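These notes concern the structure reproduced below.
The other protein chains are all here in position, but one chain of the complex has been omitted.
Here the chain labels run A, B and C in written order, and each chain numbers its own residues starting at 1.
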Amino acid sequence: MAQKTYLEAIRDGIREEMERDERVMILGEDVGAKGGVFGVTDGLQKQFGEWRVLDSPLAESCIVGVAIGAALNGMRPIAEIQFQDFIMPAVDQIISEAAKMRYRSNGDWGVPMVVRAPFGGGVHGALYHSQSIEAIFCHIPGLRVVVPSSPYDAKGMIIGALRDPDPVLYFEHKRAYRAIKGEVPDGEYTVPLDTANVVRSGDDIAVFTYGMMVHTALEAAERIAADGFECEVIDLRALRPLDRGAIVSSARKCGKVLVLQEANLAVSVASEVSAIIAEECFEHLDAPVMRLGGPEIPAMPYAPPLEHAYLITAEKVDKALRELAAY
Amino acid sequence: MAQKTYLEAIRDGIREEMERDERVMILGEDVGAKGGVFGVTDGLQKQFGEWRVLDSPLAESCIVGVAIGAALNGMRPIAEIQFQDFIMPAVDQIISEAAKMRYRSNGDWGVPMVVRAPFGGGVHGALYHSQSIEAIFCHIPGLRVVVPSSPYDAKGMIIGALRDPDPVLYFEHKRAYRAIKGEVPDGEYTVPLDTANVVRSGDDIAVFTYGMMVHTALEAAERIAADGFECEVIDLRALRPLDRGAIVSSARKCGKVLVLQEANLAVSVASEVSAIIAEECFEHLDAPVMRLGGPEIPAMPYAPPLEHAYLITAEKVDKALRELAAY
Amino acid sequence: MAVTKPDAKDEAGLDAGTLRELYRNMLRSRLLDERMWVLNRQGRAPFWISGMGHEAVQVAFGMNLRPGYDWIAPYYRDLALTLVLGMTPKDHLLSVLARADDPNSGGRQMPAHYGCHRLNIISTGSPVGTQLLHAAGLALASRMRGEDAVAFTSIGEGGTSEGDFHEALNFAATHRLAVLFVVENNGYAISVPWEKQMPTPDVADRATAYGIPGVVVDGGDAMACYRVAREATERARRGEGPTLVEAKVLRLTSHSSDDDQRRYRSLEVLEEEKQRDGVLRFRAQLEELGVLKPGDAEEMRAELVRELDRALDEAEAAPQPDPDTVLRHVYAEDR
Partner (left out) sequence: MAVTKPDAKDEAGLDAGTLRELYRNMLRSRLLDERMWVLNRQGRAPFWISGMGHEAVQVAFGMNLRPGYDWIAPYYRDLALTLVLGMTPKDHLLSVLARADDPNSGGRQMPAHYGCHRLNIISTGSPVGTQLLHAAGLALASRMRGEDAVAFTSIGEGGTSEGDFHEALNFAATHRLAVLFVVENNGYAISVPWEKQMPTPDVADRATAYGIPGVVVDGGDAMACYRVAREATERARRGEGPTLVEAKVLRLTSHSSDDDQRRYRSLEVLEEEKQRDGVLRFRAQLEELGVLKPGDAEEMRAELVRELDRALDEAEAAPQPDPDTVLRHVYAEDR
């Protein structure tokens, strides 16, 4: 098995699936000659031509609306949104159309489309190139929302998403692209779009998280392990639907819970995880369910001292874990 | 004090504030001669003229984007969205622009705008005239989100919203318009945009809810009171920011909690209320925090048997309360 | 077969059979539409939104499309179009009565939210304007597979104020996709007259922005509509790209059964519009041409009413949706 970056793993998954399935195509801003602003689609236009890797106009509703139409007519489009922050003009097409097509047609029409977008901060991207805005889609029945944290999952989940008959939002942490490396099998495999993944076992504190925060959580878990506390780190991976069973089982086992995310906390994925635990683990908890997330400000500012004040570092996680441990 | 409908109370508040403050104006589809599809703005164009009550083109991003510009240039616009379901094309202007204007300008620019929209189901409105989609805005720092449940609050909160220096989303339950009547004082008064309201006192079970569900909760509370269980019913009213103090205090007092809403549950206001309680009331709870909300389907279907299957009735609430009581 | 009176003003060069079919399709839709209103006023159907006054252009396009091969992204006034393509009065009566077998949505959506998989009519939601981008995507997929299918989509003039209108025209024109953009301009978006929606009276003017043909046609002139539809469809099928067609139509009813247009339109104008009804005009024209002989129209109507009565009986006998199905079809069941 080869060692690959998160970015390469996504690209490999897309390329292989495009080779296997003629229906797969990409539509988005700068996806062609430039290969996307991060290089995820680098080389794909050369390999598959200008139609299958189509540089779209600067219009997100167009990207997603056209992808929906193409999906209804037999294609398997990837709609690439340049930054998750800029998905907003496409929200109507995603929430009103793609998410409701199957239900409103009583099962007659489906939208097998993947919307890809990079999210997250810590790259001096300021207010509009740092957001983690996945929560609003996690509220919407009819959508699937996934966030891989490892190269292995990145490839397996993009292939899984492309084979799924329903609309999947596939969000990529932009800091992971080059920073995260790992083993990636050659050839095809899929990772399910609805299961969480226990990436570290432990029975003192369960840490539920996703995206780059998985790596931060692991780092913090090692620190506190030095003092004899063993964290179980659960990579949620599938944000909609959440893997309720996995959440309940780790929470019950540990009795103490930290829900961790980079996104704003109010009405978020962390709220839902917390609510599920409050519903189902009442008799097993040894401490309040703790949440740690982005501060309640619109997004990450540009100036390094301000950006740093937003970011959730291993120190902050470590501190939270020690508080829980001491409860 | 006069007895008024919820709809009349909203209109009175708007009219009076327009009489007092020249900067207040309304922009939206059919708000003029027709007075809006529900009649909320009936008569206002006649009184205030075609500019201050302006029939917009059928374009929601336009309605909100223009309102933002007008607000930056000294006006106090109301952007009316015909149905909350159709707010989606305006999400970019609301979330990317209005919500972030103050923060991104370091406090230099603010957007004193009110976005009004009717929400909720039970009126044979089917998938796109029944939605309760407020959760996605409750996730967004920089916005205020309010939902009055009584005519008194409806008037006081619309005046409060129009005087607030920040963007306020003011959602009206369309079933309340004519069904809910109550005392409404003449003349000006405001209801704060960040406090909950205990509409029934009790110490057995705390029911947190908003909108039409407040009335359903009160009905269910009376039923179970017959069997000696006293519910405290808290009308959340302010959905962003939530009144954390009021939530924690009622939850601690009662020890049992039902969070009730018409909206879908996953990643919603109910999730957040539940998470707050899980965080802050650990030592005071006598049962798991229970949530009751819309089923996980995209929206309310049209056919009466299907619509009824979605709706949360007093029977369903009663059943949930008895389950909690028995815990 | 040539038109019976070739010296008469049959500009479209249509044979008598085609002309009769055009008329019959218009009348069939009109009768069903009227029945829907009756059901609503009788309290048997909570909602209806009408296509009355819009029929000619829809029928004209419908007769030029290939059902089940071409793609359709319609809007809620396109009753006549769906009938031409092969949906039946019963299908729509099942919908207005919200029955389980409604092929549009199984009673899940409001009536007039059309959709039929067999006929490539994609499912329509309520948000105005989104369908135009779907049509561009439908055409893109056909084009990528080298097929000569065209994608028809329609919208009211009000809906052309939405951003999606611009994005769809821009994309389809940039790639010369086979999309027929048909604007059914009835001058009103619910109560808002066109002057408050847009700066010029003709939506077709906007074709210039996209370097494509823009055509204004009298939507009450069935033959003119037919000619325009044929030209636009053939052009698209030849791979020459989209056309923007604007039909000036009449909204012969209130916006919907929930609206009362007397609040915002004068009675004189409403009366006057009734006189300009395209169904009446076309009948008179065909009688003048001799395509319809005395008694033909009445016979046609009687036959269509019989079809309708039968359809209504069947629809009323059909079962309502089972409440247990409410949770189905959120995600694919055969994944």
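Annotations for the structure displayed:
Here is the rule we use: a residue touches a chain if its C-beta (ideal position, glycine included) is under 8 Å from a C-beta of that chain, and two chains touch if they have at least 3 such contacts.
This structure is a prediction, so every number in the text was calculated from the model and none was measured.
Looking at C:His117, C:Lys196, C:Arg230 or C:Arg328, the residue that reaches the missing chain in the full complex is C:Lys196.
The omitted chain makes contact with just one of the residues C:Ile212, C:Ala315 or C:Val330: C:Ile212. The missing chain, though absent from the display, is touched by one residue of A:Cys62, A:Ile180, A:Leu218 or A:Met290; that residue is A:Cys62. For chain C, the residues in touch with the chain missing from this view are 161-167, 170, 173-174, 195-200, 205-206, 208-212. Against the chain not displayed here, chain B makes contact via residues 25, 51-52, 56-57, 59, 61-62, 64-75, 77, 89, 92-93, 96-97, 100-110, 141-142, 144, 164-166.
Touch with the hidden chain on the side of chain A covers residues 29-30, 32-34, 37, 55-62, 85-86, 88-89, 124-129, 295-298, 301-306, 308-310.
Keep this in mind: only the chains that are shown with their structure count from here on.
The chain with its Cα centre farthest from the Cα centre of chain B is C. If each chain is reduced to the centroid of its CA atoms, chain A and chain B end up 30 Å from each other.
Annotation: 42 Å between the Cα-based centres of chain A and chain C. Computed from the mean C-alpha positions, the centre of chain B lies at a distance of 37 Å from the centre of chain C. Contact with two or more other chains is made by residues 61, 89, 92, 96, 100, 103-104, 141-142 of chain A. Those residues of chain C in touch with two or more other chains are numbered 105-106, 108-109, 113, 125, 127, 163-164, 330.
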